[in-house]
Every structure is written in structure tokens, then in C-alpha cells.
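All protein chains but one are shown in place.
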Amino acid sequence: MRPSGRNLSEMRPISIETGVMRHAEGSCLIKVGGTHVLCSASVEEKAPPFLRGTGKGWVTAEYGMLPRATNTRNRREAAAGKQGGRTVEIQRLIGRSLRAGVDLRALGERQIVVDCDVIQADGGTRCASITGGWVALRLAMNKLIAADLVTSDPLLDNVAAVSCGIYAGQPVVDLDYAEDSEAGTDGNFVMTGAGQLIEVQMSAEGATFSRPQMTELLDLADAGVAKLVEAQKAAI
Amino acid sequence: MRPSGRNLSEMRPISIETGVMRHAEGSCLIKVGGTHVLCSASVEEKAPPFLRGTGKGWVTAEYGMLPRATNTRNRREAAAGKQGGRTVEIQRLIGRSLRAGVDLRALGERQIVVDCDVIQADGGTRCASITGGWVALRLAMNKLIAADLVTSDPLLDNVAAVSCGIYAGQPVVDLDYAEDSEAGTDGNFVMTGAGQLIEVQMSAEGATFSRPQMTELLDLADAGVAKLVEAQKAAI
Amino acid sequence: MRPSGRNLSEMRPISIETGVMRHAEGSCLIKVGGTHVLCSASVEEKAPPFLRGTGKGWVTAEYGMLPRATNTRNRREAAAGKQGGRTVEIQRLIGRSLRAGVDLRALGERQIVVDCDVIQADGGTRCASITGGWVALRLAMNKLIAADLVTSDPLLDNVAAVSCGIYAGQPVVDLDYAEDSEAGTDGNFVMTGAGQLIEVQMSAEGATFSRPQMTELLDLADAGVAKLVEAQKAAI
Amino acid sequence: MRPSGRNLSEMRPISIETGVMRHAEGSCLIKVGGTHVLCSASVEEKAPPFLRGTGKGWVTAEYGMLPRATNTRNRREAAAGKQGGRTVEIQRLIGRSLRAGVDLRALGERQIVVDCDVIQADGGTRCASITGGWVALRLAMNKLIAADLVTSDPLLDNVAAVSCGIYAGQPVVDLDYAEDSEAGTDGNFVMTGAGQLIEVQMSAEGATFSRPQMTELLDLADAGVAKLVEAQKAAI
Amino acid sequence: MRPSGRNLSEMRPISIETGVMRHAEGSCLIKVGGTHVLCSASVEEKAPPFLRGTGKGWVTAEYGMLPRATNTRNRREAAAGKQGGRTVEIQRLIGRSLRAGVDLRALGERQIVVDCDVIQADGGTRCASITGGWVALRLAMNKLIAADLVTSDPLLDNVAAVSCGIYAGQPVVDLDYAEDSEAGTDGNFVMTGAGQLIEVQMSAEGATFSRPQMTELLDLADAGVAKLVEAQKAAI
Partner (left out) sequence: MRPSGRNLSEMRPISIETGVMRHAEGSCLIKVGGTHVLCSASVEEKAPPFLRGTGKGWVTAEYGMLPRATNTRNRREAAAGKQGGRTVEIQRLIGRSLRAGVDLRALGERQIVVDCDVIQADGGTRCASITGGWVALRLAMNKLIAADLVTSDPLLDNVAAVSCGIYAGQPVVDLDYAEDSEAGTDGNFVMTGAGQLIEVQMSAEGATFSRPQMTELLDLADAGVAKLVEAQKAAI
């Protein structure tokens, strides 16, 4: 029933290649099916102004998409002179999600900027960004630990995200573009390795959804995130 | 336990005064406790470009906050030269939520812009905007119907929204600013009069949350939205 | 002869309600006929950079208009990405006018920002903003005096403003929108309670005006401002 | 008493050289004392959108200042990314003033853009811009007439402007920078060749002013503008 | 003598992998040493406005750099709200260079946008962008030819670019970052497969250069571009 022939609960193939950007403290190229995102973590030895003197650090994220990552060329945001509403929303989500898994005090007064740049898009780019962004963050943290710059590991648990939605009346996991553009309801679940929820964003686009459907979507997310966490562990 | 002395499931007083802006096709001033939002609906007899010739209309929303709606003065966004990320996120949410309750084909090729301007803020401004914005939209639709510009009612059901969160370890509904700024998890539920879900946005800020907690929050939202829908019905 | 049936020298009804914004140090809702403006004064315990170390304070103003304050919806300036020329001109006028009635040295090194947001427009919004803005400023000054933060009253006199113009060949006071959009000449007079001039702005739009007409307009303004100052005194 | 040794009612030397820009339909370099402004008028055979099909034309103005026209270098507005509030105010004034002397219907559906660029500033740049801008406009109109593109002269009368103010307690005309920066009150009068008023802008900066002072300033302006109109006539 | 141990006339290893972006009409990943650039060509069936009705098409280019392509993270231009001067200069150069090898009439009224995004930077990013951008363009042209959308090949010859400079007093080719940041003079040569010059940009940064040195640099460029053209041919 799914355009790709997948089962309702079947994820696309996941691949995570680390160390792909020579200059970054941590980096990876994550591929979830046809969605490819380059993630890098940059350590800056200076916290943002609102944290100066608090002993706490910060993790933030920026998101971008190459103009031709999509089927039709999108206008370059730098040329347009501003980041669109969708970009702003996504990068705030990535930053918030990653921070939920970080002990900012253990990080100390420094900032890590996670850049997620979509090289090729086929649905689920924000989820792939969170999942790959966490890997880049993990690698950068390892470097800080190895250099004795932090003493206890600032990362509390894995953080990963998967999209779910109601496509053709059925709850499905990890929607590709063909599903995403037709789904009556879709959204994203960000969770920890231990299965705690960090962020739930479910949105009706065409058809509202019921409490029982919400429960099914939560179940699908649980299983999907578990697979992503496995892939994160295998990559590091 | 709540700073306001309310029970965990107790909403703040709700008041909706209609017809407060002389020029708008629909308008109201909604007060949910200390949160006051002026909502107006403006009918434009022209659909946005991407809908020209489709026979379908559009509903969109814009959100603003007076600089001194808050405890400390906020910089005016018009002076800053752009809408902040938070504003963009909120107005996209309002627009999406209201559209979920509209039959855009029945509306015909016109656009309704719902403006939500926060006069005074005490938590939950986006939820009050959706709830009040729907009232303004309802009044504007009534005018279109009375003028025989639309033949079948484009509004499918009421749309209202409430915030929920986990404050001091307990699930609570309709958070005020004192709770909102301390909550470990909070978010918003947008629902229809019939209890269908339109939008679920739950976000951990400090502490992740579990599946059972998610269920409790959904229950609180159900009851809270029902109260708001009652207030909407009483106002019209 | 006037669309509203008023005499040439007749002001519209004036109402000033104070204390309408919970968080502001001073606030009021001023209504001059169908023109409604929310005014707030925000005290900031820091003077602008160019006054640091001089012992002098500053008063400045910002002006905005809700998109549907007018008959046809105006584009939101925050969304447009900048304040229009008209807005900039008006807020500079408000700030300059209010400062003319303030002893900046008595204020001390702090800044008061007066925000004037038009909720509903029917001509004369900049004059209502000055008149209402002064009330908000007065209330904020009272708070500073009550808290012993200033020792001598920084306000030298009342400041109020009225529009005058030549409509259908006749000099009239306090133009509403119907008159304003047709007047051959119109403008604004800002004056003190003692009748001194602060600002005279008279502008031909369609028909130039003569010295004798200028004298008549000055006479109308004198009487009009006196009424506004009475209303200010009654409100406080 | 005046820093320059001039009498209270004495203008600075005025010089207007025409035809200084090869490409413009009309141009001049106006010098009023140490204030030098390059003015050009550009005819565009297309009216702005709001006039299409009305048979009426438009005259508008833009104002700029070379970064080193002033004693201390000012930031280039193109580099700053926007025109400052002062610039916007000034160019709106120039446009409004010039239009008051134009029969827009006689002009026909075309637009004339008057550019006023200050090469050197010593007070009164906006007045020199209006006075010189009118000369450029006159020359461009002559070209349109000579080419039979307009049949009756669209210019109704000369338009010129002079600054007046209260300096050291005395009313003075045509303030230079030394006076301008110290004046308690100052402003600008725009008038026609026949002595009708187009624009009066008088503003207290430090000291309010009385009705009798206003009368004295109007008298000074009358005589000053007459001198400028003479210089305009001599130049053409 | 060179930090990398290369001879004065020795290029870095060149690799060009084609077909790396699923959605683009033409794409490649070019690596010149540690400089990696993703290039895509997007065909748009609409010429820019200034060419409508002329029967001619257009080729243009945009350039970007991932924030962490460099040793220290650079601010994302989309977040900064504009493209920097360097970016604008580079993308104008790329567009101009590629157009010099295209018969725009043979292309017909359509536009090809070449996007060059630097994934990793180690000197010479604009040259790699031109060389790789041409490959993407070639592949897109092949698609247009295969689809019978163009009848004669719009590409006149290969276009490739190499940097040259004077490092430690010696003329060298294909500078890496270590050389680039120390060179007294450096610049870029864009040439055709037949050895004709398209663009010469040589710039003294610290030390001026002589006519004989200019000749040596031209010789180095000749040989370097020949190698790049070979790599282009091998890739297609």
C-alpha cells in the first residue's frame, strides 16, 4: 500500500558515515533512504552572552538545504536574504531536541553549534538532522573528554527522531516524500535511547486524528527510534 | 500547589467580547486569565497566487505582541526589522490550526487573514490566539453567509487550543507565566469541538516525559478544550 | 458642513482610561472619537549610550498600528521587514514632542519608552498618541517620584496635540478620517498646557494656504489643545 | 550676534548653476552658503502603479548625502542597508513640497524623480534641496514642453524653502550649521512664488515658542523665500 | 619549498564523481586536494525577464560554503541575512566564466542555474567550482540534447580554472590554503579547452608583481588548466 512497498512499520535503510568533514570536531553523513544530511558539530570556547558567568554551556543548531536537494530547485536562503519560517522552525526543533539530552553544566562555559545541511531530500529531513546531529555531537564530546576539557560526560542519553503519519488512512512510520506530501496527518517524535519522549509534534493537514490513532503513532515512533539508536551506536 | 492556587485540571476564567474592532469583518477580545488577545478576521476577495483558478480559498494568520504586553518591555519586531523565530512559529501554528477546521472549497477564491495581537501576556498566548481567532473567523464567515457570498458554511467545527505541561512533577492544564517558565515539559493541544486532534506539540524543557504522562496530558487537554468551546459558543 | 455634523471648532468626544496594561509603569487607552490608541510608558534604568555619564535621561517613543485598525487591512510592518516612512516620521514626532516637556536632567540617567499602538483609526492617530502618551508618561513619572527615584518632578507641563486643516475651504479642528482624506491642507499642533508651541506641522495637500488661514488654524489649535489638557487632568 | 556676522534677516549667498549633469532631463548645483546640493530631474514615461489609467502623473524625490559632506564622516546609507529616519522624512518633505506646485493632470501619465544629493553640508540641506530641486524640475518640464509631450505647463508656480529658527533668543533666517545645532526652535517654510504657504514645520528643541515668535518667523520666511525665488528665476 | 612538498608546477590530485545528486539535471562532486565542491545544474524552462522574446537563454551560478567547511566555523550567510561581498564576487565570476563557453542562442529561452556548494575548503574553491560547475552543466546539456530540447550543442568548449600565485617569491600553481594565506600575489585563470583566456584575475596582497612574473603565471595556468580539462573529459 505504501508507494515504496514498505510495511506500515518498516523504516527505510539507515546509514551513518562519521568523520566526513576534516575541520569539524564531530561530523557525519546520515542517509535515511533518499534523505542525506551532512551534520557537523563545532566547539566554540565561549558560551553565548546570556550564560556568561553561570558555569553552563549551550548547544544550538542551524539547518540548511542545498538549493537542488529537492525535485524542483529552491531559492537559496542566503540569496533571499533570510531564513524562511520552515527553516527557523526546524533549527529551533533540532537545537531544543539535542539540548534535552545534554547536561549543560557538565559541558562548561562553551558552545557547540550543530550544523545540519541537507544534501538530498526525500522526506524526514528534520528527523535525520536530529539523529545525525546527535552523532556529530557525540563525537565532539568525545574529543572534549579525550582532551580533558570536560570531566564528566555531558551527554545523558542518545537522542533520535522519526516521523510518523496517517497515510491513506493507515498509521505509517518514516514517511518518504511521496507519503509526506499526501498524508492527512503527520509529525515527528523525538525520543531518548531509554524511550522517554522529548518532543511530540503531530499536525493534521487535511484530516484531523483521534486519540486511538495518536496511540498507534506513539507505538510506531517507539519502535522506529529504537532502530535509529541502534544505528547511532553502530556508527560510533 | 499551583502558584495561582488552581487545581491541576482547573482552567483560568475565560471571557470573549465580540465586535471590538469597527472595521474588521469579525473581531473579539479574548481574555484567558491575565492573557488578553485582540483577534480580527479580514476578508480579502482575492486568493493567494498559488490558488488562483482552483476554486479554493485560504485562511492565514499573523501574530504580534505589543512591546509592553510582558513584564519587561520586548523590542518591537517592526523596529528590529523582522519577526523573530518564535513569532513565525506561532503564526504558522495558528494558521494551520484554523485551516484544519475550514472547507477551503466552500470558502471560494478569497482569503481570510486572522490577526492575533497580544495586548497583555500571562502564558498561553498562542492558545488564546487560536481560540479567539476562531471566533473572529466565525463572525466573518457569518457575514459572508449573510451576504450570500458563500452558500454552504465553510466552517466544519469549532477549533480551540489549550496548553498543558508538567509543573513540579504534576500534569497541569492552562499554564500561566509563573508555571510556564518553570515547567519541565509543556506544549499545546489544538482540538475540534468534537474532540478530534488537530495539533499536538509537546516539548521537554529540562525533563523528558513518559508515555503515561503523555496520556494524562491528553486527558487534561480534552477537558480544557471542551470548556473553551463552550465559551466560544456562548460568545456568538 | 462637516461629515460628522460638528461645528468648525468642535472636538470629538475624548476619553482616557488609565492603568489598562498590567505590566507597564504607566498606561492608558485614549479614545478621540473613533480613534483608539493604547499608550504605555516603560522605564528602563539605563540611558541610551550617547548619554552615559552625562547625568541626563531620555524619553523616546515608538508607534504602531494593528493591521486591521483601518478600513482596509494594512500590511503588518514586522512582516514587511521594516517600519514605513510614515511610521518613522510619526514616532520621531511623538518622541520630540514629549521630550519638549521633560527636564531630562531631573529624570536622571534612565530612559522612558512610550509605546503608542493604534487599535482603531479614524484620523488624528498621531495627535491622540501624543496626548495619551503624555498621560502614560505622567503616570510613570509619578511612580518614579513615589519610589524616591527622582527628587524633583521631571515633567515641566502638560503636552497635547490636535490636528487642524482646511476642509471644503473652511478651517476645522480635530479632523476625522472622512475630513482628513479630503482636506486641502492639514497638519498638527503640539502645545503645552500653558499654550506655548512645541511643534507646528502644516502641509498643503492639493491646495496651498495663506497667512490669514494659518492664523485661524493656530486659533483653533489653541482651543482644541486646551480641551485635551482638561481631559488629561481629569484622567489622572 | 550670529556666528557668521549676518543680520537676523540676512540670507547667505545663493548660487544656482544649471545643466551640470549630462544625462539628466534637468539638473543644477545649488549653493546656499557652504551647503551644496546636486539636483537632477529624471523623466520616466510610466506613472507609478496607483495612477495607471487615471491620466495623472507623479513627482517624487529622493535625498542623499555623501558620507563626507559633513564635518565627521557619516556612514553610507547603502552600506548600512537602509535609509535613516531623517532621510526618509526629508525626501517625503521634498516630494510633497514639489508636488504642491504641479498640476499632475497636465503632466500626464509619467513620473519625474527629483534626486537631491548633498555634496557639502552646512545647515539647511532640505531647504536647498527643495529650492534646487524645483529648478531641475522646471528644466525637465521645459524639455517636455519643447518636445510637445505636454501641452499646458504643469508647473503652477515657483516653489522654494528656507529655514528659520530662534537662535540665542532671536528669530533668524537661513541657519547655518553653527546656528542650527544651537537653536532652541527651528524649522522650515516652503512657499510658492506668490507667497502662499505649502509646508510649515517648526519644532522646539530645547525651548518652546510663543504665538508672537511664530509670527516673526513667518515674516522672516516670507522675505527669505522671495530672495530664493529671485535666484531661481535668474538661473533659468 | 611548498608546504605540501609539491613542485612549483604540480597540481593536487583531481577527482570528479558525477551523478551525485538524484534530483539535478547534472551534478558532480569535485575534489581538488582537500577542496571538495558539490556542483549541480538545474534547468528551468523559462529565461530571465531581460531575455524574454529574444530566443536566447541564460546560465547563472550561485556559490555557498557550509559553515564548517573551514578550519574555524563561518557564520551561515542565510542566518546573517545576506551574502557577503566575497560570495557575491565569486558567484558572479563563476557565472561569467561558464557563460563564456555557451552559445546562449543554441540553448534557447531557458535558464540553467549552476549551484556550487563547498563542502570542505582548502584553497581554490572558486576554481574548483568553475571546473566542477562546467561538468554539471555538460551533463545537463547532454540531457537537453537527448530529449531533443536543443538541436545543436550549446557548449562551445570546456571551461576550467586554476589558481596561481607568488609564494615565497616563486610562482606556483594550484595553491592550497597554507600557500594562499601567505602568498604575496595570487589570482585565478579561467581558460577554455583550446587554451583561450576567459578571465584573468591577479591581485597583489602584500607585494606587487612584475611583467616577467605575470608571464610565468600565465605559463603555469596554461599547463594547470590542461590537466583539469583532462579530468573533466575522463569524468564524462
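Order of writing sets the chain letters: A, B, C, D and E. Residues in each chain are counted from 1.
By definition in this document, a residue touches a chain if its C-beta (ideal position, glycine included) is under 8 Å from a C-beta of that chain, and two chains touch if they have at least 3 such contacts.
Since this is a predicted model, take the numbers as computed values, not measurements.
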Visible chains that the absent chain touches, using the contact criterion stated earlier: D, E
Out of D:Lys82, D:Arg105, D:Arg211 or D:Lys233, point to the residue that touches the absent chain in the complete complex. D:Lys82
Only one of E:Asp180, E:Glu199 or E:Glu230 touches the unshown chain, namely E:Glu199
Which residue of D:Arg68, D:Arg86, D:Arg105 or D:Arg211 touches the chain not shown here: D:Arg68
With respect to the chain omitted from the figure, which of E:Gly64, E:Gly132, E:Pro154 or E:Gly187 is a touching residue? E:Gly187
Touching residues on subunit E - with respect to the absent chain: 82, 85, 88-89, 92, 96, 100, 187, 192, 195-205, 208-211, 214, 218
Since one chain has been left out of the picture, which residues of subunit D touch it in the full complex? 21-24, 27, 34, 38, 40, 42, 44, 62, 64, 66-73, 76-83, 87, 113, 115, 117, 119-120
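The definition used in the following text is that only the chains that are shown with their structure count from here on.
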Any chain that touches subunit D and subunit A: none
Turning angle required so that subunit C lies on subunit E, C-alpha fit (0 to 180°, nearest 5): 180
When the C-alpha atoms of subunit B and subunit C are each averaged to a single point, how far apart are the two points in Å? 33
With chain centres defined as C-alpha means, what is the inter-centre distance between subunit B and subunit D in Å? 50
If you average the Cα atoms of subunit C and of subunit D to get two centres, how far apart are those centres in Å? 28
Specify, in ascending order, the residues of subunit C that touch 2 or more different other chains. 82
Among line, ring, star, complete and other, which best matches the way these chains touch? line
Would you please name all pairs of chains that touch? A-B, A-E, B-C, C-D
